[in-house]
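Let's turn to subunit A:
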Amino acid sequence: MSIGHTLLGLLEGGPRHGYDLKRAYDEHFGHGRPLHYGQVYATLSRLLKNGLIEESGVEQGGGPDRKRYAVTAEGVTDVDTWLGTPEKPELYMQSTLYTKVVIALMSERDAQDVLDTQRHAHLRAMRELTARKRGGDLADQLICDHALFHLEADLRWLELTAARIDELRNQVTS
Partner candidate 1 sequence: MNVRGWMSDLVLGVRLAVGGGRTSWARLALSAVGIAIATAVLLVAASAGTMHQEREVRQYADFVQDAPVEGVDPTLTDRNYTEFRGDHVALTYVAATGPSSPKPAGLPELPAAGEMYASPALAELLASPEGELLLPRVPEKVAGTLPQGMVELPGDLVAWIGVDEKTLADIDAVPAYGFGSDPEAASLDPGLLALLLVGAVVLLLPVFIFVTSASRIAGAERDRRLSALRLVGSGSRQVRRIAAAESLAGAFVGLVLGAVVFVVARQFTDRIDLFGERAYVSDVVPDPVLTALIVLLIPALSVLTALFALRRTIIEPLGVVRQSKPVRRRLWWRLALIMLGVVLLTTQLGAADNSDTWAWAVSGGAALLLIGVPVLLPWLVERVAGQVSGGPTSWLLAVRRLQLDSGTSARVVGGVAVVLAGAITLQTVLMSVEGVVGLPGGEDAPPGAVEVSTSQELASAVSAEVAAADGVDAVHTLRYTSFYEASTTDNAWGAVVVDCAAVRDLVRVRDCTDGDVYLMRDEYQMPPEPGTALEQRDYQGTSNADLVVTGTWSVPADAKYFDRPDNSSVYATIVVTPGAIAAAALPQDESATVYAMVSHDLTSDQLEGIRNSVAAHRVGAHVYSFNTGPDLDDNQQTYVAIRTGLYAGSIFTLLLAGISLLVLALEHIRERRRTLAMLTASGVPRGVLGRSLLWQVALPIVLGVVVALLTGIGLAALVMRLTEDPMVVDWAGVALLCAGAIALSLLVSAMTMPFLRNATRLSALRTE
Partner candidate 2 sequence: MTQPLLAATGVVKSFGPTKALDGANMSVRAGEVVAVMGPSGSGKSTMLHCLAGIIQPDAGTVMYDGKELSAMPDQPRSTLRRTEFGFVFQFGQLVPELSCIENVALPMRLGGMKRRDAEAKARTWLDRLEVGEVAAKRPGEVSGGQGQRVAVARALVTGPRVIFADEPTGALDSLNGEHVMRLLTEAAKDTGAAVILVTHEPRVAAYSDREVIVRDGHTRQVEFA
């Protein structure tokens, strides 16, 4: 999972402190496993170095680090590309996809596009598996079916998310 893209996406809502970013990340994507501060600052500095974010001022009389960061135009493009690229259809990737959907919603992008792109990638993978199944022996068929059932599960989750996207939008943007 790409913490960098996630933080970039969170910054699209407006400049934030590193501490705020950590809190927002934990709230939406932490799921009981909060980010370490170190991880946040390391990522931020990498983003800064690549010109995807910039410092937008320091709060006076602050604590250890009261720098505020804002996303640059390059950063926004980077988020676009990230969201527009489907995840490689493999197992247990829904948390990444979920992050992408939420980021898309928070940054007022079309979250359905994210899902459509992913569906397409999944279906393509499934088509390949189906084609292999047609030509293969029973062992091949069973192996392919295993993969197909897992991919189908992803897609079912995807459809479910697509159906409840408005509800999710209300929740994450409120």
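Regarding selection, all candidates are chains of the complex that A comes from, given by their letters.
Criterion: a contact is a pair of C-beta atoms (placed from the backbone, for glycine too) under 8 Å apart; a residue touches a chain by one contact, two chains touch by 3 or more; residues count from 1.
All figures in this text were calculated on a predicted structure; none of them were measured in a lab.
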item: Result, touching chain for subunit A in the complex among 1 or 2; value: 2
item: Parts of subunit A lying in touch with candidate 2, wherever the complex brings them together; value: 112, 116-117, 119-120, 122-123, 126-127, 129-130, 134, 148-149, 151-152, 155-156, 159, 162-163
